[in-house]
Each structure stands twice: as structure tokens, then as C-alpha cells.
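A quick write-up on the structure given underneath.
Missing here is one protein chain; the remaining ones are kept as they sit in the complex.
On to chain A.
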Amino acid sequence: MSNKPVQAAIDGWFTLNTDTPHLIGACCDHCGTYYFPKTLNFCKNPACDSTEFSEVELSRTGKIWSYTNACYKPPEPFVAEDPYVPYAIAAVELEKEKMIILGQVIKGVDVDQLKVGQSAELVLETLHEDDDAIKVTWKWQPVR
């Protein structure tokens, strides 16, 4: 492990608390619709014309809605390891927010260890490194 500083791959999208990280979303002050990525301008619920939102930390656990993996290296802007190592991807349903959020699954877990309906929690892991920093992102970790 290098001693480069750890930075968020995308600023302001998740808390950098490495033990219990949260995605940072938004919630409409009028109707209670959640947003990720956060939206702070117009509510998308057709029955709500609100322009007032609060930034909120989203639930950090949910249930796996479905999952797959990426057997081939994606094109840029993805920054791949050399040699390329396939990774799993999960879509996780958050109960309180009633929404599904995609993310990579932590390294070392492939599709044969995943199941629809299984619990998963949010963790931070390296997405890639550049010259100056280790860039981390949210990933899903299945809970046994």
C-alpha cells in the first residue's frame, strides 16, 4: 500500500468515514422523495413542485436486487488495473429510501457468492490510484 493520501473519487458523494461510510443524497423537504446523486433544484415527483431539499446520509445497508460482473475492461474514463481484474457489480435496494443504487462489489467477491435478496452494506474501497492520491469509491459488501 502506498502512503499517498486517500481522496474521494467523486467529491461530495459519500462520507469518507472508513468504518461506516454513507452515500450523501438529498431529500425533498415537501414530499420526502430521496435523490442519489443528490438533486437540490427541482423535485421530480410529478405531484410536487418543491425547490427545497436537505442533504441527507442514505441508509448504508440494503438488499441485493440483482448482480453481475464485468469480464472485460471498460473503456475510459474507467481506469483499469494492469493486468485487468474483473469485478462484480450489484444493484442494492434501500428499504427506507425505496430506491436501487448500483455499485461495484468489493474485491475478491464474485457472482457465485451473491444472491438476489441477500443483505449488503456500503464500504469504501480503491477505485484507482493516480500520481497524487488513492481514489476511493463506494462499493457493496455482501453480509453473510
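For this structure, a couple of remarks:
Keep this in mind: a residue touches a chain if its C-beta (ideal position, glycine included) is under 8 Å from a C-beta of that chain, and two chains touch if they have at least 3 such contacts; residues count from 1.
Convention: contacts and distances are computed from a predicted model.
The complex appears with one chain absent; UniProt names that chain "Acetyl-CoA acetyltransferase" among the candidates "Xylose transport system permease protein XylH", "Formate dehydrogenase subunit alpha", "ABC transporter substrate-binding protein" or "Acetyl-CoA acetyltransferase".
Residue in contact with the omitted chain (choice from A:24, A:91 or A:134): A:91.
With the whole complex as reference, residues 9-10, 13, 28, 31-37, 44-48, 65-72, 74-78, 87, 89, 91, 96-104, 111, 115-117, 127, 137 of chain A touch the missing chain.
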